[in-house]
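The chains shown are only part of the set, and none of them has been moved.
Letters A, B and C mark the chains as written, and numbering starts fresh at 1 in each.
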Amino acid sequence: MAKIALFPGSFDPFTKGHQNIVERALPLFDRLVIGIGRNTTKQTLYTPEERQQQIAALFANEPRIEVQIYDILTIDFAKSVGAQYVLRGVRTMADFEYERTIADVNKRLAGLETVLLFADADTASISSSLVRELKAFGKDVTDFLP
Amino acid sequence: MAKIALFPGSFDPFTKGHQNIVERALPLFDRLVIGIGRNTTKQTLYTPEERQQQIAALFANEPRIEVQIYDILTIDFAKSVGAQYVLRGVRTMADFEYERTIADVNKRLAGLETVLLFADADTASISSSLVRELKAFGKDVTDFLP
Amino acid sequence: MAKIALFPGSFDPFTKGHQNIVERALPLFDRLVIGIGRNTTKQTLYTPEERQQQIAALFANEPRIEVQIYDILTIDFAKSVGAQYVLRGVRTMADFEYERTIADVNKRLAGLETVLLFADADTASISSSLVRELKAFGKDVTDFLP
C-alpha cells in the first residue's frame, strides 16, 4: 500500500521552515499532500489559491508532492486523499503539547498516525505570523521564504 | 536506497511502550534496527544478551527487524548499520527537550534525521525504570511487557 | 464547617472529561457547585441555561451537586456560594501554568484554595472546543459526552 502523508496548515505564507520539513520528510513517503486549510474567518496575506500556486511552483519538479485546498475536517481530508499519516514539524514545547492533543484525537477518531520532525534550529523561529507582521511593517521578508 | 532506522535504547526491559513504537514505525522503513546500548556502569535487570534474545523472539516473524547490541557512540552505530534515521517515542516535555538536543547533535555530527512518534496515551506512563522498580518489590509486571 | 468546592468553567459543552473530574472529586467535599461562567462576548454552542439543564440532569441523583450560572468574578461567586475550594482538572503543562497563576491570585485576593486532579489519560484530549469543532463539521460527538 502506498504510504501517503498529509502536511496540513495555513501556510500564509509557506516559509523556509515549512519547506525544510517537506524536503526532509519526503523520502519517508510515497506521496505527500500539502493541505491548505481554508479559513473564512481570518484575514489572510494571500488567498488559499495564491498559496496553492506558490507552493506548487516551488515543488514543480517533485511529482510525489501535491498541493490541495480543503475546507473540511483535517481527518476527513486525510481520508479523502488516502493519507495514513499526518506530518508535523515541532520546535517549541507549546507546539509539542498542541500536537500531542491533536494527534491523540486524530488517532482515536480516524486511526491517523502522526509523524513529527524537529524544525531545524535555524528555521525554528520563523513562523508565518512573524512573516505577516514583518511584511505589514514594510520589511523585506525574502530571507524567510523559499 | 533502502530506508533504515535505528531505534536505540537500553530496553531493560523492552516494554509494551517500546513494542508499540516499533510496530507503528515499521511501515515507514525498509529495515528497523533495534540497538541495545551496552552500559557497563549501570546495574541491569537483564544482560544485553538476554534483552537481545527477548526482543528478537518477539519480532521473530518480522524479517525487517533486527536486534543488535552496541557499545560505541549511537551516531557511529547508526552509520555502521547504514541507518539514515533515528526513531524515538516521546510523551512528556522532558522527553521532548532531551530528544531535541540529541537530534540537533546527531544531525550536525552525522547527518542523522530523527523521526518522532508520540507514545500512545495508554502506554505513556510505562517506563523500563518503573518496571524494574515494581519487579524489585515483587510485583507482577506482565501487564507492562509484550 | 461544610467543605464546599466550586468547579468553574464554560462547559460548552460539559464533556466526559468534566464528568470524570466531578465524580472523582466529589468524595472530598460536602457540596460541589458547578459554576457556569456566562460570557456574553463569545458565540456558544449551548446557552448557559441549556448547559445548566444538561449538567443538572446528569447529576440529578446526587444531592450534593448543584449547578449555577454566574456572571461575576469567580472569586466573588465562590464567596457567594460559600466555597473555600476551587476544583480544577489538569493534564497539560499549559493548563498547569495557567492554573498556577489563577490559583495564586485567588488565594491572595480571596483566600481560596485550589485543588487539582489530573485528567484521566483517556479523557485528557477531550476539550469542549474540540467537541464544538467536530460538531460544526457534522461529526458524531456522543463518545465525548456523558
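Here is the rule we go by: contacts are C-beta pairs under 8 Å (C-beta built on N, C-alpha and C of every residue); 3 or more make two chains touch, one makes a residue touch a chain.
These numbers were taken from a predicted model, which means no experiment stands behind them.
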Given 3 placed chains, full-complex copy number
6
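Definition applied: only the chains that are shown with their structure count from here on.
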Rotating chain A onto its identical copy chain B by a Cα superposition takes an angle, to the nearest 5 degrees, of 180
Using CA atom averages as chain centres, what separation in Å is found between chain B and chain C?
40
Where chain A and chain B are represented by their mean Cα positions, the distance between them in whole Å:
29
Averaging over Cα atoms per chain, report the distance between chain A and chain C in Å.
34
Could you pull out the residues of chain C that touch at least 2 other chains?
93, 124-125
In the complex, the residues of chain C that touch chain B are 93, 121-122, 124-125
Applying the document's contact rule, which stretches of chain A touch chain B when the two form their complex?
3, 24, 27-28, 84, 90-91, 93, 96-97, 99-100, 103-104, 107, 113-118, 120-121
Complex interface listing, chain A residues touching chain C:
72-73, 76, 93-94, 97, 100-101, 104-105, 108-109
